[in-house]
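The structure that follows is given in the form of structure tokens.
Here the complex is missing a single protein chain, while all its other protein chains stay put.
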Amino acid sequence: MDAAGHPALLIVDTISSLGCMDYRHDEWGVDVMVCASQKGLMLPPGLGMNAVSPRALEASTSATLPRSYWAWDPVLTMNERGFFPYTPPTNLLYGLEEALAMLLAEGLDNVFARHHRFAEATRTAVRSWGLELCCRNPEEYSDSVTAVWMPDGHDADALRELILDRFDMSLGKGLGKVEGRVFRIGHLGDLNELMLAGTLCGVEMGLGLAGVPHEKEGVAAALSYLASTANA
Amino acid sequence: MDAAGHPALLIVDTISSLGCMDYRHDEWGVDVMVCASQKGLMLPPGLGMNAVSPRALEASTSATLPRSYWAWDPVLTMNERGFFPYTPPTNLLYGLEEALAMLLAEGLDNVFARHHRFAEATRTAVRSWGLELCCRNPEEYSDSVTAVWMPDGHDADALRELILDRFDMSLGKGLGKVEGRVFRIGHLGDLNELMLAGTLCGVEMGLGLAGVPHEKEGVAAALSYLASTANA
Amino acid sequence: MDAAGHPALLIVDTISSLGCMDYRHDEWGVDVMVCASQKGLMLPPGLGMNAVSPRALEASTSATLPRSYWAWDPVLTMNERGFFPYTPPTNLLYGLEEALAMLLAEGLDNVFARHHRFAEATRTAVRSWGLELCCRNPEEYSDSVTAVWMPDGHDADALRELILDRFDMSLGKGLGKVEGRVFRIGHLGDLNELMLAGTLCGVEMGLGLAGVPHEKEGVAAALSYLASTANA
Partner (left out) sequence: MDAAGHPALLIVDTISSLGCMDYRHDEWGVDVMVCASQKGLMLPPGLGMNAVSPRALEASTSATLPRSYWAWDPVLTMNERGFFPYTPPTNLLYGLEEALAMLLAEGLDNVFARHHRFAEATRTAVRSWGLELCCRNPEEYSDSVTAVWMPDGHDADALRELILDRFDMSLGKGLGKVEGRVFRIGHLGDLNELMLAGTLCGVEMGLGLAGVPHEKEGVAAALSYLASTANA
């Protein structure tokens, strides 16, 4: 956009990535960032957050779309005095304070490295099952969630239902045009090696029980990767 | 004891088994049962419980060991009116009510079957690692915890420390004369397939990192067993 | 509106009243009801709820105001299958289930009577302090919250700040044109006699410390009322 000299505002959805992968609002020249509490910030759903550039604020003064709850002005005005224009979920604000303290105590670089390592372990498992990643371009891999193609003739939602039913684990659904073709493995937030390992075990057992053709090598490969990258 | 006509009282420690394996106080003629809240009853530590036979109560009337807190009489007297002779941990009593409701909702037979299945999966993993169970007699296997011998020349506590350090998982210590020779894997209480699978993954990775000779087949064997025995 | 034969939709804000005072959506012919979790439903903020009449749904099909998050259609469609179009605060939905069970266990008539009794006790205290209720028409008294006029020359927000500072109690602010002239005493939700009594004690002590002219009779009058109306 900079190269093209285009005046459009740059909007970034960080809902599934903030607190998981590097994000630099100012440095990257983002105008509006949208986030929420329930992923990398490790809280229940209930907080939506925006970071807004001066250019976006300026644009909002002449925007004509009717808005009330979504208007930034009352929030900015009230925030200056430490308040909100509407009833805030105070409990989640305390939770956010604690979540941020936890992320900073671990160190953001360590947090990002942990997410990358768990994502690599998951992608290793997927490849070792002989399944295909939904994302074809390694530069665009997500360190928060891994979407997996089902082999032709197999229904991702039937697999998801079986795994929920037998092992009490809820995998993500394929959304939009990949519905039924893809399932998603989340690996973000308050997660450690053994929780991830248990997750991959659930997928491997589920693939077997659902009769989905695969190599039973995914868990073993992920464990090798996790062990070889464990901190001394 | 019955066969020998011996008058001794029969005391059973069910701390690690109540709510995990079948126990029949009256039918088995047990005189004193000792239990606690923190294992199969799925609560924090803090409640100690006794079931006491008429014969044991009778014996206590002429027992000469000085006792005060441990005396049964004041408890029985106060319990009749719904009270305790000392400050009770009311919060844990509410927790116990909920824990018992959970066990009964699952059905005791199902609870016992679940513990047996998880224990079998664990023993399958141990054998597949090429390691030896501490318990040699299958009739005496515990469905709550599995103790594993370390190969000669390897220290169980060094392994336990490595696993705690790298994977934030605390395995049980060998007690008494098997200290350092044995580690224990707990598989009881509020546990499901994937938590157990994560546990076994942690042990398998730990064995590798600690340089303990083993076959990397334990997790795979346990997953096969768990998948083949999963409810349809 | 019925008498006038006016076609406007009737919208009712029950945020501060649902679960406190009688409300009859269908019987009263309400078209849109707006509610939230954090008052009479005794939960943290985070759930907004609508009850919508067929006539309002019909009107929404031809409404031209741009809307996305606020649109009813996706919610209705997804709800039919037990889902939400956006990430729901599952924790609050479990809380709502428990809150409704508590209200039904007490009995809605008892819940409403309790709120009325506490409101009467509060209004009795206000009158006995020699202060004036903001609401002049007894038919319009709220059983959820009581707004109180400050005597001329006294600042409601200074009183609120003093009470917060000395007694850790946060009273409601006068909103809009009564800002600084009015403070509000909430008496709704998970509240019993002694919590209300403590609240009124805080106001009475605060009035004294802030030098607001008043009779020190409010707490005594409220206690007399509460005692004379206590269940046998």
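Going in written order, the chains are labelled A, B and C, and every chain counts its residues from 1.
The definition used in the following text is that contacts are C-beta pairs under 8 Å (C-beta built on N, C-alpha and C of every residue); 3 or more make two chains touch, one makes a residue touch a chain.
These numbers were taken from a predicted model, which means no experiment stands behind them.
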item	value
For the chain not depicted, the shown chains it touches	B, C
Omitted-chain contact residue, chosen from B:N91, B:N110 or B:S228	B:N91
For subunit B, the residues touching the chain missing from this view	36, 38, 44-46, 65-66, 70, 87-92
Residues in subunit C touching the chain absent from view	166-169, 192-195, 197-199, 201-202, 204-205, 208-209, 216, 219-220, 223, 226-227, 230-231
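The working rule: only the chains that are shown with their structure count from here on.
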item	value
Chain located farthest away, centre of subunit C as origin (C-alpha)	B
Rounded Å distance, subunit A centre to subunit C centre (Cα mean)	37
Contacts with 2+ other chains: residues of subunit C	none
